[in-house]
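Working notes, structure below.
The complex appears here without one of its protein chains, the remainder shown in place.
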Amino acid sequence: MAPPIRIGIAGATGYAGRDLIRLIARHRHAGIVWLAHGPGEPDEPISTTFPELAGICDLTVLDTAVMLAKHKVDAAFLALPHRAAMAVAPGLLAQGARVIDFSADYRIRDVAVYEKWYDVQHTDRANLGQAVYGLCERYRGQIRKAKLLANPGCYPTSALLPLAPLLEAGVIRHEGIVIDSKSGASGAGRKAAAPLMFVEVNESFKAYGVFSHRHQPEIEQELSVAAGKPVEIVFTPHLLPLQRGILSTIYASLAPGKGADDIAAAYTAAYANEFFVRVKGLKATVEVKHVATTNFCDIGYFVSGGRVIVTSAIDNLVKGAAGQALQNFNIMFGFDEKEGLV
Amino acid sequence: MAPPIRIGIAGATGYAGRDLIRLIARHRHAGIVWLAHGPGEPDEPISTTFPELAGICDLTVLDTAVMLAKHKVDAAFLALPHRAAMAVAPGLLAQGARVIDFSADYRIRDVAVYEKWYDVQHTDRANLGQAVYGLCERYRGQIRKAKLLANPGCYPTSALLPLAPLLEAGVIRHEGIVIDSKSGASGAGRKAAAPLMFVEVNESFKAYGVFSHRHQPEIEQELSVAAGKPVEIVFTPHLLPLQRGILSTIYASLAPGKGADDIAAAYTAAYANEFFVRVKGLKATVEVKHVATTNFCDIGYFVSGGRVIVTSAIDNLVKGAAGQALQNFNIMFGFDEKEGLV
Amino acid sequence: MAPPIRIGIAGATGYAGRDLIRLIARHRHAGIVWLAHGPGEPDEPISTTFPELAGICDLTVLDTAVMLAKHKVDAAFLALPHRAAMAVAPGLLAQGARVIDFSADYRIRDVAVYEKWYDVQHTDRANLGQAVYGLCERYRGQIRKAKLLANPGCYPTSALLPLAPLLEAGVIRHEGIVIDSKSGASGAGRKAAAPLMFVEVNESFKAYGVFSHRHQPEIEQELSVAAGKPVEIVFTPHLLPLQRGILSTIYASLAPGKGADDIAAAYTAAYANEFFVRVKGLKATVEVKHVATTNFCDIGYFVSGGRVIVTSAIDNLVKGAAGQALQNFNIMFGFDEKEGLV
Partner (left out) sequence: MAPPIRIGIAGATGYAGRDLIRLIARHRHAGIVWLAHGPGEPDEPISTTFPELAGICDLTVLDTAVMLAKHKVDAAFLALPHRAAMAVAPGLLAQGARVIDFSADYRIRDVAVYEKWYDVQHTDRANLGQAVYGLCERYRGQIRKAKLLANPGCYPTSALLPLAPLLEAGVIRHEGIVIDSKSGASGAGRKAAAPLMFVEVNESFKAYGVFSHRHQPEIEQELSVAAGKPVEIVFTPHLLPLQRGILSTIYASLAPGKGADDIAAAYTAAYANEFFVRVKGLKATVEVKHVATTNFCDIGYFVSGGRVIVTSAIDNLVKGAAGQALQNFNIMFGFDEKEGLV
């Protein structure tokens, strides 16, 4: 057997980092060489931060810069906040590592859109052009060759997988799309914050980021590619009192002359051979529990009059982050896409 | 002080019944005379079914027919399933009791619509005509004189309070309204059912009743009254992993020439003097936890381009059932509307 | 009707403060005159901190010192951390207010024990001697006359109500008692802290403060009074993934010649006329949900061989804090003990 692919993970002390470590522990052809944290965090074993990893991975997490100087890797996963990612990626690329970035830094093709929504200057325009948007089931060909992969956001994944094939096939109208999404609390990350305390989140539910969530331009960018014309959406995220999972309820209108059969056909064309997208069909229910801790995206849909409702479910930390990242890695390095993910 | 109003509660062994008993225990001018159950349930103290009520109310729950024969009451609350309610109401009305019904049996004015959606023959058409729809803040005048009051559904309450004033004032278009609602599990009632087991509901989330939930015609009926013309909506309920509360996220379009100020004005006109409707204003967040166990309805709204998003929150068992029923009782009998409800 | 008792609440921005405000809103003979916060907190309406209180109480919370200078009150509730309470109490007592303190500052009679366990110097020894330990059902006589009332801790309340009558009556041995307690997350207060984030507490459970929790000396002090000799216990608190409630599972041994009937007799003697203590009896189950949001303490017990297991349940924020405080207030001012608490 070939020696395993050497992997580094920056931002290992977040929930997506932890899940990635767990998944890679099951991967037969990849081995973690280093784990790194952001500035100001202590150097300690990852199993101190996440006791659940004791025995699975006991590497000590050091500063990212230290790690870069010390070890060459074949692939680096950046589970860092935006800004931090684009500060690190160029050095890794220069060392010859292939980079899989979890942040938004390389997702938005129009740098002006990025800078407006993220309120920050883009500091690595040089590499932005070569970044591939890593929605596995849609960009597999480009992903194979990617040096710099922008791993999709969790909400965008839950919206794009159900919507893109319908827009591409012209089955639904590109106007008036409403995406009402609900996410578990791990989506907000691991930092202590008053509104994310147990007593505040448990037994409650709310919308947030109404008309202003940063995943909106990412969703619109990719839906516009699928539709072949500019698509504007209304997107409302909500906070669910549970650990992991996103369910999106999507409202659209049938295009003239189209019906449920056309939706079925569009999904068959897109996903009949996709292991990780399970189209449950017309009038099928999808539920967060069916996808939690897995890399699956489940899709069900309903049609009445000219209205279409599509519901999709993913695990925000797996198909919405670490799992899709590992799927992208598998594509990039020529492994079975399911490796480490079943 | 006048002797307390004598109250009977049929269907006392459900969650809405229990909450009603708790609320009435705080009411200075009402006293429970009897509690009744549906056919087949055992005769036992209510505190056997609900140990939380021990000391608060220890009456024995007997069969509804037995109770009707035995005790005359001034007011009867029917926390029974549809069909069972209209079997009992006529007898109570004939005895001179004023009836507050929690079921759908007297909510739908068009009997054909009722019979289609509830798949049952209406057995009390005689009284249907005199029933008053008990959305307190909109029908207070009629409620005062009502003999037979149809207490609104939980989802309808969460949709009508935010939408009716906007349609009535012509601030939003009456077409294309989407109501994406999320309810806690107590909304499904107290019966054992596999999909409502803890392990199935906890850590999960799903849509259900897509395009087919029975609260849709009720919402459409009342929105049509408000708009002065037929309104059709898309309504999607979801199941939240929490005890109590509904949050509705409502999507609409501004009417031509209208804006956020007109929304504010419509709400001020409707609710400035209403204790139980708290309009939080433009860009305000509402959360289930702020209304849980209370009779409040919180409303916040957002405007962008021509799109309007309104979010509302209520407790499904209080403002969505027992609390609104007691508020209706207070109106009907001339008490302070807040009595028992703060 | 007499004018209402004027009340001030210091530490209003914590969960116990909030619950107290809600309860007082239902009290017919008490009115809140001021709300105060600790040093460094912003001056803003209490309904900004707790939107659930909007309409119920919209007073602005100011600095404690400012409030003391401005308003005289008949009774002050101190929902402050230990240390902060004893800094404020003397001034209030000097103004003639009767003080009900939620902290540990006046609970421990032996100042050396206090100073050791709380690792701080006691700064108000002058008033310590006159403080009455406010376990309502056991010290009612003294509470009536108290100027300075030390409201019991939540865990101690859950342990003392079931254990004190048994020790006092000599039904159980005073040695070898184990108290295994489990509390909801609101017991930890409102401050943001990483281990109390939703994602960390939800779907988890742990012991904490093993052999070292500060409620141990308080429990031992009061059990020693009941037993008439020094009692040492083993006490282990745990963190439950729920909002409110404590269940304590208590292990003890029967005294020689004693049995289940003696337990029943001891409880009858202690609680037959107590509204807020519900002894469910031999082999009875108690559950957090039966007491949540109420001022009840439920008790059930089991006997096998010479072993006794007693389980008790309270709401940590009500009978374990704000509710018991209001019950104490009712005793002190001669009101019906249930006023505001049903």
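Each chain gets a letter, A, B and C, in the order it is written, and its residues are counted from 1.
The rule is simple: contacts are C-beta pairs under 8 Å (C-beta built on N, C-alpha and C of every residue); 3 or more make two chains touch, one makes a residue touch a chain.
Bear in mind the structure is a predicted one, so any value in this text is a computation, not a measurement.
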Of C:E44, C:D58 or C:E203, the residue in touch with the unshown chain: C:E203
Residue touching the undisplayed chain, where the options are C:L240, C:A255 or C:L317: C:L240
Among C:V132, C:A292, C:A321 or C:L341, residue touching the chain not depicted: C:A292
Sites on subunit A contacted by the missing partner chain, in the whole complex: 25-26, 51-52, 54-56, 203, 275, 278, 280, 287, 289-294, 296, 298, 342
Residues belonging to subunit B that touch the chain removed from view: 15, 185-186, 190-194, 196-203, 241-243
Touching residues on subunit C - with respect to the absent chain: 176, 178, 180, 182, 200, 202-208, 210-211, 234, 236, 238, 240-245, 247, 249, 251, 283, 285-289, 292, 302, 304, 307, 309, 311
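As a working rule, only the chains that are shown with their structure count from here on.
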Centrality ranking, top chain (CA atoms only): B
Whole-Å separation of chain centres (CA-atom averages), subunit A against subunit C: 47
Centre-to-centre distance between subunit B and subunit A (centres being mean Cα positions), rounded to whole Å: 40
Residues of subunit A touching at least two other chains: 200, 202-203, 241-243
